[in-house]
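For reference, the structure I am asking about is given below.
In this view, the complex is presented without one of its protein chains, the others remaining in place.
And then subunit A:
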Amino acid sequence: MSSPDGTAPPDRPDGTASDETEPKIEDLVHEDAGPTPQFGGLASEHAEHEAAQQPAEVMTESGVEAAGTKATTETGGKLELGPVGHLGDRLFGGLARGSGGLVVLIVAFVGIFLLALAIPALIDDKSSFLFSRIWEPGGDEPRFGIAALFYTTVISSIIAMLIAVPIAIGVALFVTYYAPKRLAAPVAHAVDLLAAVPSIIYGLWGILFFAPILRPVINGLSSALGWIPLFEKPPGDNVGVVFTASVVLAIMILPVVTAISREIFAQTPISHREGALALGATRWEMIRLSVLPYGRSGVVSASMLGLGRALGETVAVLIILSVPNGNDPWNSSIFAGGETFASKIANNAAEFDSPEKTGAYIAAGLVLFVVTFLVNSAARIIVDRSTPGAKRPRRNRRAGAATEGASA
């Protein structure tokens, strides 16, 4: 029975955190800890708030004696500062709440500012912003639309997701249930390292080294499926095509999808797994019957997050995709060049000279923001609405880990 223990991210202090701080508590509880606190109900999360209030009472009522004896020890100082605690709590709590509120404000501001600067340009736009494929901002008659950008962005990201997700599931299963225990952690780290490679390096590597070996694949696919417009081979021999960008994007989102799937798979309750095995299931059947159903919604939301990442990826796509010549007819094939929202904006950063032009690019950025917002919200909602098996019961998991350890 391979246990997922070795595969948990190493930055997690596991259940051993309590051991670490035990000495501290012993210091605190040294002599006489005062009255026995009635924290029986604290195991549930909701008692947390009462807990915030209770200590103050404890202090004032019968903790005085304890405080007196503690004055000689180093913890005494803390207790003497008790009355100030109310101010401290207000200040610190206020800061914490303020930081939480700031996050909400930032996201709101991103939307508001982008919208505010995009609206004037959108009003001046002489063509349909949503359905036009022309991009000629600036001048007396600005004409720009996002249809082509939207298409390339979405198609490249979806292909990336379709390639990355099965591989990510495979890697996650390999790390959690197949790899020898000693190998699992290094393997997990190695996959994480993929996320550490800067995207500009993916771009360089992709266009210089990876695109040439993809060319036979592209030729094969286009000759077999060329009758579908999506796979049509355009004239000319072009390496910087949407498909190449998609494959590189797939490599880039692989660690994201893998990391989340891995974590979810590792959480499958051991009773489910052992139950399946006890019924005579093979390892694959065990995974199909217990691990995959348990992790399904986690994998779906991981895929959505990967999709969101791919939608917004800038530099790698910018380097790989060849910008179509303005005179060429628009081509829907994934074996043609193109531009995504992000690559368009980054490519034309030098053009931000007039508010009208800038507004057009900001409008494109706003659409990208909205699309990633929707995708990420969907990921979140899928997690929230999923079957109970796929929720992530953190507290319970700790309890479960403890019992697992005890039974082992």
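Just so we're on the same page, a contact is a pair of C-beta atoms (placed from the backbone, for glycine too) under 8 Å apart; a residue touches a chain by one contact, two chains touch by 3 or more; residues count from 1.
Methods note: contacts and distances are computed from a predicted model.
K.L.:
Which protein name, taken from UniProt, belongs to the chain you can't see among "Cyclase", "Predicted Zn-dependent protease or its inactivated homolog", "Phosphate transport system permease protein PstA" or "ATP synthase subunit b"?
P.N.:
Options "Cyclase", "Predicted Zn-dependent protease or its inactivated homolog", "Phosphate transport system permease protein PstA" or "ATP synthase subunit b" narrow down to "Phosphate transport system permease protein PstA" for the missing chain.
K.L.:
Touching the hidden chain in the complete assembly: which of A:L122, A:I158 or A:A346 does that?
P.N.:
A:A346
K.L.:
Looking at the full complex, which residue from A:V154, A:I167 or A:V239 touches the chain that isn't shown here?
P.N.:
Considering the complete complex, A:I167 is the one touching the chain left out.
K.L.:
Give the residue, chosen from A:F150, A:F243, A:F335 or A:Y361, that touches the chain omitted from the document.
P.N.:
A:Y361
K.L.:
Which of these touches the unseen chain: A:L162, A:I200 or A:L230?
P.N.:
Within the whole complex, the residue contacting the unshown chain is A:I200.
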